[in-house]
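Note that one protein chain of the assembly has been removed; the remaining protein chains are unaltered in position.
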Amino acid sequence: MANAKLWGLKKSPWVFHVAAASCNNCDIEILDVLTPRWDVERFGIVLVGSPRHADALLVTGVLNRKSLSRVLRVYEQTPKPCLVIGVGTCTCDNHMFAPSYNVVGPYDKHIPMDVYIPGCPPKPEAIISGVVKALKRL
Amino acid sequence: MKRIVPIGPYHPLQEEPEFFKLIVEGEKVVDLEINIGYNHRGHEFIAQKMTYDQVPFLVERICGICSDSHPYAYVMAVEDAAHIEAPPRAQYIRTIIGELERIHSHYLWVGLAGHFIGYNTVWMWVWRYREPLLDIFELIMGNRNHYAINKIGGARRDILPEHYGTIEKYLDLVEKKTTMFTKAVLDDPVIRARLENVGILTKEDAIGFGVLGPTARGSGYAIDVRKDDPYDAYDKVDWDMIVFDEGDILAKAKVRLLECYESIKIVRQCLRDMPDGPIETRVDEIPPGEGIGRHEAPRGEVFHYVRSDGSNMPARHKIRAPSFMNIPSNVVAVRGYSIADAALVLAAVDPCYCCTERTVVLENGKKKLTGHDLLRLSRQKTEAIRRRYRR
Partner (left out) sequence: MKKEYSQAVLDEIGAKFPRASVKIHAPRRTYVSVPRDDVYEFAKFLFEEKKCRLSIATGIDKRDGIEILYHFSHDPSGTYYNIKTLVPKDDLKIRSLADFLPAANWIEREIHELLGVDFTGHPNLVPLLTAETWPADLYPLRRDYADEHKELKIEKTKEDH
């Protein structure tokens, strides 16, 4: 607990949301988590506008040739230590897009992942529980 | 002096990553370059490696908001190729889900447009009352999104008679709330000032670019597949097409809000008239041939073309989403407006909530303006108008 960043992360994780080639549903469910029915801002989880302010990255969708370098760039810009949370089946194993010519493979080949939240899309409850589990691991 | 403002490709509110390059002179936008492909997954390629019955699940995952529209158009394309007709009950079920999806998608747009002009209350409200719709979907199909209701020759799930009452109850709530939003949005002088006479797309441009859906209907170009080429239950129910002539963002917002009422009307009539009977026909094989399916998605006409060579996989499957036609029209719609309006204009066609984040103005290689600033500019403008009205 000497690390102030880590302490801040556990107290009130600020997340940045990165959509690679997703179908938006995961993204919408992430936004849904912020809206009144779930309202995670109560717990200090805030969606921020820049990766430089973020403690955790929520990634969605498969990686394609064009989005890969952008995702890597966002990852580089995030101050470490940071959590990388994969939301949706797409992030786990390329989902049904695996045969495509433009998909460059699962995330863990490119960036270290901490948690996967399977589901297509995962329910908001599942997203919250995934984030909580990720925080518990620290 | 000309400067370039890149927008995108990432933004916390975006639905899909895209990249816009605004070319500005002072405060005015003079041109726009669009760069897409961050989301290209090669659906048409994968579809040729899947069987006819698997493809609906694939095309559903093109877009999470139109996740009923793509499979709908796809199954109609295959039904057109093979001359199959779905049984009446299945037709009504598909129509109901299609219309419920329209309401939920329009709500989503209203909420995000509110966020863009700095009215987060609108965003939170509207999204709150979107939840009952998702509850209906969960009740009928077991998933909040990605419904998997369409099947070649019918529907995959039935709407149970004991659920009619619940759905009606939710619809009453949704209707009440739609009235509330319509009043809140259209009567607010500040919102009016932000939306009126901004981002005008003329009818000639609308026709030339072939824009679709609310974007076209807001420019006085009255096209709607549900009226022009009625399918399933759409010619058995009574509803009106909403058209406005102004072409500005307010007109598009009005089209979307008023369409919610029409959708509620359609769903009510469908529930009332729903016939009994089977929900699917048996499909043995898809003969060689070709077929076209079109469905009016919330954003406009979805077009699918399927060619069959007699095997169990499509030989070619062409998918055209409405945004493919709508987004290029931004080039003319955004020209001549200020940077503060640009975010809103680009969002007005309801594309993929274009990524104002990570925006940088480059002047001689130096960073001048960031993505937040674009959103901030937009909000400052709202604030300024608001102060003017208070006086």
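To keep things simple, chains are lettered A and B as they appear, and every chain counts its residues starting from 1.
Heads up, the rule we're going with is that contacts are C-beta pairs under 8 Å (C-beta built on N, C-alpha and C of every residue); 3 or more make two chains touch, one makes a residue touch a chain.
As the structure is a prediction and not an experimental result, all values here were calculated from the model.
Note that of B:Tyr72, B:Tyr92, B:Trp109 or B:Phe303, the residue touching the chain absent from this view is B:Phe303. Listed residues B:Val185, B:Met325 or B:Ala343: the one in touch with the omitted chain is B:Met325.
For the chain missing from the display, the contacting residue among A:His17, A:Lys66 or A:Lys123 is A:Lys66, taking the whole complex into account. Which of B:Glu138, B:Asp158, B:Asp229 or B:Glu246 touches the hidden chain is settled by the complete complex: it is B:Asp229. Contact between chain A and the unshown chain involves residues 64-66, 68-69, 72-73, 101-102, 104.
On the side of chain B, touch with the chain left out of the figure occurs at residues 6, 8-9, 19, 35-37, 40, 42, 44-45, 80, 83, 207-210, 223, 225, 227-230, 235, 289-292, 294, 301, 303, 305, 307, 315-316, 318, 320, 324-325, 328, 360, 362.
Keep this in mind: only the chains that are shown with their structure count from here on.
Note on chain placement: the centre of chain A and the centre of chain B lie 25 Å apart, centres being C-alpha means.
By the touch criterion given at the top, residues 9-10, 12-17, 37-43, 45-46, 49, 57-58, 61-65, 67, 108, 123-124, 127-128, 131, 144-146, 352, 357-358, 370-372, 375 of chain B touch chain A in their complex.
Chain contact summary for the complex, chain A toward chain B: residues 16-29, 31-32, 35-37, 47-50, 61-62, 64, 66-67, 70, 74, 95-97, 99-103, 120-121, 123.
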